[in-house]
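Only one protein chain is missing from this complex, and each of the others stays in its spot.
Think of it as A, B and C in the order they're written, each chain with its own count starting at 1.
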Amino acid sequence: MLRLGILGCGRIGQVHAQSIGQVPNAELVAVADAMPAAADALASTSGAEARAAEDILSAGDIDAVVIGTPTDTHFDLIQAAAANRKAIFCEKPIDMDVARIRACIDAVEAAGVAFMSGFNRRFDPNFAELQRRLREGEIGEVEIVTILSRDPSPPPISYIESSGGLFRDMMIHDFDMARFLLGEEPVRVQAVGAALVDPAIGAAGDVDTAAAILTTASGRICQISNSRRATYGYDQRIEVHGAKGLLKAENQLESTVELATEAGFRRAPTQHFFLERYAQAYVLELAEFVGAVLDGKAPTPSIHDGLRAQALADAADLALREARLVEVDLT
Amino acid sequence: MLRLGILGCGRIGQVHAQSIGQVPNAELVAVADAMPAAADALASTSGAEARAAEDILSAGDIDAVVIGTPTDTHFDLIQAAAANRKAIFCEKPIDMDVARIRACIDAVEAAGVAFMSGFNRRFDPNFAELQRRLREGEIGEVEIVTILSRDPSPPPISYIESSGGLFRDMMIHDFDMARFLLGEEPVRVQAVGAALVDPAIGAAGDVDTAAAILTTASGRICQISNSRRATYGYDQRIEVHGAKGLLKAENQLESTVELATEAGFRRAPTQHFFLERYAQAYVLELAEFVGAVLDGKAPTPSIHDGLRAQALADAADLALREARLVEVDLT
Amino acid sequence: MLRLGILGCGRIGQVHAQSIGQVPNAELVAVADAMPAAADALASTSGAEARAAEDILSAGDIDAVVIGTPTDTHFDLIQAAAANRKAIFCEKPIDMDVARIRACIDAVEAAGVAFMSGFNRRFDPNFAELQRRLREGEIGEVEIVTILSRDPSPPPISYIESSGGLFRDMMIHDFDMARFLLGEEPVRVQAVGAALVDPAIGAAGDVDTAAAILTTASGRICQISNSRRATYGYDQRIEVHGAKGLLKAENQLESTVELATEAGFRRAPTQHFFLERYAQAYVLELAEFVGAVLDGKAPTPSIHDGLRAQALADAADLALREARLVEVDLT
Partner (left out) sequence: MLRLGILGCGRIGQVHAQSIGQVPNAELVAVADAMPAAADALASTSGAEARAAEDILSAGDIDAVVIGTPTDTHFDLIQAAAANRKAIFCEKPIDMDVARIRACIDAVEAAGVAFMSGFNRRFDPNFAELQRRLREGEIGEVEIVTILSRDPSPPPISYIESSGGLFRDMMIHDFDMARFLLGEEPVRVQAVGAALVDPAIGAAGDVDTAAAILTTASGRICQISNSRRATYGYDQRIEVHGAKGLLKAENQLESTVELATEAGFRRAPTQHFFLERYAQAYVLELAEFVGAVLDGKAPTPSIHDGLRAQALADAADLALREARLVEVDLT
């Protein structure tokens, strides 16, 4: 049995609390939030105890922490958790600054604690199946990875302002997916972007529509495109073109019902947003973390995966701002 | 080179004239119609000569006739064509009366002329591929055949009145398709029907919505359903459930374009009606006729196929009217 | 809070125990089975108490019973539960004999207890959405209902022998679905069937491949086809043709991953069997029961729905055995 504490009782903390309830051998002992009311609320629905974060970090009855607090608090919490020898599950991004992520790696490795980066999409059953079949060689060597990722609607401007920008907040998931699928590290990044959805996003110094191309040393290509708005729902598609064929994973629609009229054939929109689409992925992600820690294995994606996705996001941001190709070294 | 004459210059005669223009080794020499203006019109667009029907039947420069006149004229034209040793392509139904069809068989077999029944759907590339793969054993023994067949909108009541009823006018195509796919002759027919689309069709003694079940001696099942109206276009689907799997042929849509909005994903309606959907089938059907006659082979579907489909239509009509299962013997 | 007891700890009892765990305001208090080991096993995984069936029926701490025992025990359990004023959820079929079902109706109505028949498919989110949109008039008046329902592989012969036959054991679900969708009671039944999958099923006096046509007084048609074996998985499709269009609900596939190679485009098989396909439906079904009982409302489908589906199954069985159309009166 792994005894867990959750730091941060916002939306993602609540998701993880629910997941822990569905994972065998996992027990949610305590939750903490800077706003006591939030901690109390999650405590009451989950049956856990509300405690102060520092008490969770130092608790003798807790083996692992799930960090779902604002990004700028991750660094200190990781340091403290490592110092207290807790296994750590941390939401992406680990930190906005790769130098500080490296410092986290040092702390985690020095303490010898398990660390898992929260890239939930690797655990989507469709994407996971696609990647497994890819690794089994079903379509031979990977040549072109295409990732389309679009949100139903943009977040509030206040969120945008502290998000680190689209590449670090949104496309970072796709950078991780690119690494998951390419089978080689990207070495070059090109990126474009504009504020086409909402000029206020542009005024805040960010873009809402963007694309990137990554290439690996052997010439494999990954294309990514993002939009902060898709009228038809949460659009999450990947496809991989290989030497022997193509593997693709389509969106999941809200239902299988189809209507035929003189206007044609109409199917349901995609599942609305990430909480619906990745409901299963969140549970499987926590199960991977819990299982790995209990078995004494290193969970995946690792802290290095978190660092590398962040480095790609930084490179894309630079490529856009300087209108040039940027080389990266993720080794 | 096969030299052809067309009898009947209405819609279907025009389709066949166009098809002949696309079939190698086929030449349309002359056309005839009870209305001289219709014959002249088709003559001018096809480059053929307008002649009287009897002149076509006795012509020395014509090897084969395509009969596309009203059903009640078929009998005499077949007798005359056989007497004049012309190869015969005749639209369905050969005649409304199976006894008279048997008389046509006698005349055709006595004269030793080639005869092909006009069941165009066997030549639809999708249905033909499905049937070929079925015969090649791709899904093992046939168990359940499902045929859905729906027109975009009902014909005029005047047409209904002289049509012989839905089973002989519309479902006859599906009875032929059932025989094409089942791999055994049906021995029992059950049928239901009602005028749900237009009460005037009911007042004319016919139904516009109907279904039938056929069974073969070994227990294979074919389900058919028909409607005279489908708002989304011409609906023509078949599927065959076999011991090793399922083969199905879907509708062809007007385009591959799909629209995604908050209302979901919308594809195009089906191709509008039989002239669009079966455009290729009509050409391939004539090519089969021309090729078989030139090679001295018996074209398929034969005059016996025409008889059997009519017998099934009669049985279904009786089954509906007497509210009972009807046994048929097609051997 | 509704306090429940489960009678019968086999596969379906276990499914309901899990469902109760996911339904708010529902508490599983006790479970019973003729085999004490089965009751103990379910008690331990569900946290409920193992008791004797008679103790559950008379318990003061239990408000409702879920009956998932063999069919021939339903009658006595329903009588006892009604006498003890327990709300009753009973798996289909209520009984093999409609006269005995009528006696159950008398007992249930005399006692004034809630009763729900276990037709889980009405709660499949896709089928439920389709039916809701139908009732909202999205495609106008219903004209043709088509139901395709196929199991991945046949049950053991021992099961077949005590099943009451395909129409009462398997197609009964489709008869209920037909009633759910048609919007009118069927008045005529025709049916065909054969043992095409396994001759041993025929030797046991049953069929494994079957079809039926139901018609209503106004002429609406429902076509159903069943097979005990589908190599590609559990096939559960419905479509409804109406005056203004078509509504269909497709199968749910195991994943959205598609492979393209020189052999074409290959998607996943359907979800394997009813436990996977109807996982959500089982929870929603129990939630309906619990919610209705707590709110003092009559749950749907009712005991009368159970009776009517059984009457249609009897009629289809008779239609097959006597090779004739059978009239039914479900009012």
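Just so we're on the same page, a residue touches a chain if its C-beta (ideal position, glycine included) is under 8 Å from a C-beta of that chain, and two chains touch if they have at least 3 such contacts.
Values in this document were obtained by computation on a predicted structure and should not be read as measured data.
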Sort through A:R3, A:R102, A:R133 or A:H241 and give me the one touching the missing partner chain. A:H241
Missing-chain contact among C:A34, C:A52 or C:A260 belongs to C:A260
Of the residues B:I157, B:V257 or B:A298, I need the one that contacts the missing chain. B:V257
Using the definition of touch stated at the top, determine which of A:S58, A:T146, A:Q280 or A:S302 touches the missing chain. A:T146
Missing-chain contacts mapped onto chain B: 125-126, 129-130, 133, 138-139, 244-252, 255-262
List the residues of chain A that touch the chain left out of this view. 141, 143-144, 146, 148, 150, 188, 190, 192-197, 209-211, 213, 215, 218-221, 223, 225, 227, 229-232, 235, 241, 243-246, 323-325
Could I get the residues of chain C that touch the absent chain, sorted low to high? 230-233, 253, 260-269
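Going forward, only the chains that are shown with their structure count from here on.
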Chain located farthest away, centre of chain A as origin (C-alpha): B
Can you name the chain whose C-alpha mean lies closest to the mean of all the C-alpha atoms? C
Centroid distance [mean C-alpha coordinates] between chain B and chain A, Å: 58
For chain B and chain C, let me know how many angstrom lie between their CA-based centres, rounded off. 41
Give the residues of chain A touching no fewer than two other chains, as numbers and ranges. 260-262
